[in-house]
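The following block contains the structure, expressed as structure tokens.
Missing here: one protein chain of the complex. Every other protein chain is in place.
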Amino acid sequence: MTAILERPGPPGPPEPLSERARRRAELTTKDRVVRGGLAVAGIIPTAALLFLTYQMVRQAIPAIRFNGWHFFQTKTFNLGAQYGNPVTRHGEQALPKAQFGVLAMLFGTVVSSLIALALAVPVSVGGAILLVEKLPARVQNVLGVFLELLAGIPSVVFGLWGVYTLGPVLHRTVFRWISDIGIPWFDGRTGNGQGLASASVVLAVMIVPIIASITRELVRSVPVISKEGAVALGLTPAESVRFVTIPYVRTGVVAAAVLGWARALGETIAVLLISGNAVTIPHSVFDPFTTMAASIAALLDGALQDSTGMDVHALAEVGLVLLGVTMVTNFAGRLLTRRFSDAGLPVGRGV
Amino acid sequence: MRRRRRLTDRVFWALCGLAFLVIAAPSVSVIVSVFHQAFPALGWQLFTQTTTGQGIQNAILGTLLLLLGVLIVAGSVGVAAGVYLAEYAAGRSAAVLRFFSEVLAGTPSIVIGYIGYVTLVVEFHWGYSLLAAVLALSVLVMPYIVKTTEVALRQVPTTLREGTAGLGMPRSASLRRVLMPVALPGIMSGLVVALAISTGELAPLLFTANASDQDPSFSLFHHSVPYLTNVVYTDLSLPGRRYRATSAAAGLISLAILVILIALGRILSGRARRQTARMSL
Partner (left out) sequence: MKRFVPLALVVPLAIAAGCSSSAKSSTGSTTTTPGSSGSSSPASAASATVNMNLGNPAGPVTVTEAGSSLLYPYLQELVTPLHAAYSNVTLTLAAGGSGKGISDAIAGTTQLGGSDAYLSNSQLTANPGLMNIPVAVSSQAVDYNLPGVTNLKLSGDVLAKIYEGTIKTWNDPAITALNPGVTLPSKAIVPVRRVDSSGDTFLFTSFLSATNPTWSNGPGFGTTVSWPTVSTEETASGNPGMVQTCSTTPGCVAYIGISAQSTAQTAGLGEAELQNKDGSFVQPSSTTVLAAVSAGAGSVPANLAGSLIYEPGSTSYPIVNFEYIVVKKQQSSADAAQAIRDFLGFTISPSGGSSPTYLTKDQFQALPDSVVPKVESAIASIQ
């Protein structure tokens, strides 16, 4: 009976083998060797993560000493006069006029990701619901290809598309209309299409596949009985979505949104190309800005020229903050996500 | 009253349809725009000449070389880790390892690239090298391989496992002869996902593989590796119209590789799903 009503959904945790059966199966030395080798492999991702964190901290320490708490209070990030003679402060050497602050980058990272999320979630959920509820299965398959394609397009291609195609179009049309309305923070020069607004739109496009594919799986797994109940009660399809589907998928969608947000936080190249790269807090949503990830990529060459090395350490400190923010977000996301398996292109990619 | 509900219904679905178009439109737009920009540079010389000339042959070969490296390194370690987590690990330690692996998945790729540079390239004196690039990419994609392998193995019905135990097969033999072959399509689709990600990456490779006109070689150290996404990125800063078209052409080729991998992935996951369905009855 249940086999007819239920569709094979994502698998749950496996039924545990009894301990005795397990131990009985592990008799030979070969087994132990294999087990040992596999265990080493099992530890490697954790080891890699710890190695990354350790190295980041190590590289950032000189800058932490140099900057102190000002790092979180300063808006500018000045690599210093490259051709000046090094000065010493707080026991560390650096170029003259070097002043490092992560505030502008942090602001840019968080705000662009939030705007991207605000744009992506309704679109993904709406699209996914349409895909599952209204469209026939074959069309679903074909159109699901779009999601996988979007998920796989290299971020540098997205960045280019943003700069040469989307940016100019948006800047001439939508942005100009919004700017004309004159709401504070949404007014001002629309520039050339590079800035917080354009970057957020591109980020939104990039995280839509994550949220949409998870939502799609979630909507598919809503029990048919509940939906049939809604029909029996005389609800319209829209009302059925509102009263049955949404409550069922709500937590999952939140988890998906957190994963999407984590991806947006770490996005580097696309933002680098379309943000306008101004290390400052934007006055309007159309102004150029920067994010932590984009700044690291953009400033690393310049930083490497600093013979004192402080510029590179300062970027490590930025990276550490970025790592911290992403890890906290991921932590929250993974705690919320349960048993979502997908063999398609992945979710939560912090690119 | 009924009319209002029907109207709401229509509006809702219209909005959903709009949302759907908003999802579909960018992917079409991106492909069309890349194609349009790449058009002047399209031709056989892309494959026969290197970046010193008019082509991107070295970048294509370099990308394929990187993919091979990722397959070997991340593939072997990731699958092994996934097998460990699915078959051998106990509850608590498995949960911890799995958790850390998934946190690794969310690490920004620029962080991996930065550490790859300061540690592997500079501190270890490997220089811009194939090994540094492959390791950076592998760290990035390993969590996905681990996860899909684990999922694929968990989908193998317990009856099969108990059957092998009942036959007195040692664990390793049961893995090798029964479980892995059954889980293989799922595992392979995970590998395909990892390759798809690797094709499109730039940030971790910028400072480990570096840009170059060189031909890729199998030497592990002190030899920078050309790759497609770098051509896309660097050729933008070079003067002349042909560089911009070449940059788009490199983007187009990487999209083509992506499409092949997506198709491959779908075939494999379809096969995996069918197999699981067959075995669940």
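Couple of notes before you dig in:
Order of writing sets the chain letters: A and B. Residues in each chain are counted from 1.
In this section, a contact is a pair of C-beta atoms (placed from the backbone, for glycine too) under 8 Å apart; a residue touches a chain by one contact, two chains touch by 3 or more.
Here the structure is a predicted model, which means the values were calculated and not measured.
Checked against the hidden chain, the listed residues B:98, B:171 or B:223 yield one contact partner: B:223. Taking the whole complex into account, chain B touches the unshown chain at residues 52, 73, 76-77, 79-80, 83, 121-122, 124-129, 131, 175-176, 180, 210-215, 217, 219-224, 234, 236-241, 243-244. Take chain A: the residues that touch the chain left off the picture are 37, 40-41, 44, 76-79, 81-86, 95, 97, 168, 189, 191-192, 194, 273, 276-280, 283, 287-288, 298-299, 301-302, 304-305, 307-308.
As a working rule, only the chains that are shown with their structure count from here on.
Centroids built from CA atoms put chain B at 16 Å from chain A. Residues of chain B that touch chain A in their complex: 5-6, 8-9, 12-13, 15-20, 22-24, 26-31, 33-34, 37, 76-78, 80-81, 83-89, 96-97, 99-115, 117-119, 139, 142-144, 146, 148, 151, 154-155, 158, 161-162, 164-165, 169-172, 174-175, 186, 189-190, 193, 196-197, 199-203, 206-207, 229, 232-233, 236, 247-248, 251, 254-255, 258-259, 261-262, 265-266, 268-269, 272-273, 276-277, 280. Listed in rising order, the residues of chain A touching chain B in the complex are 8, 11, 13-15, 17, 21, 24-28, 30-31, 34-35, 37-39, 41-46, 48-52, 55-56, 59, 122-127, 129-131, 134, 143, 145-150, 152-158, 160-161, 164-166, 205, 208, 212, 236-239, 241, 259, 262-263, 265-269, 293, 296-297, 300, 312, 315-316, 319, 322-323, 326-327, 329-331, 333-334, 341, 343-346, 348-351.
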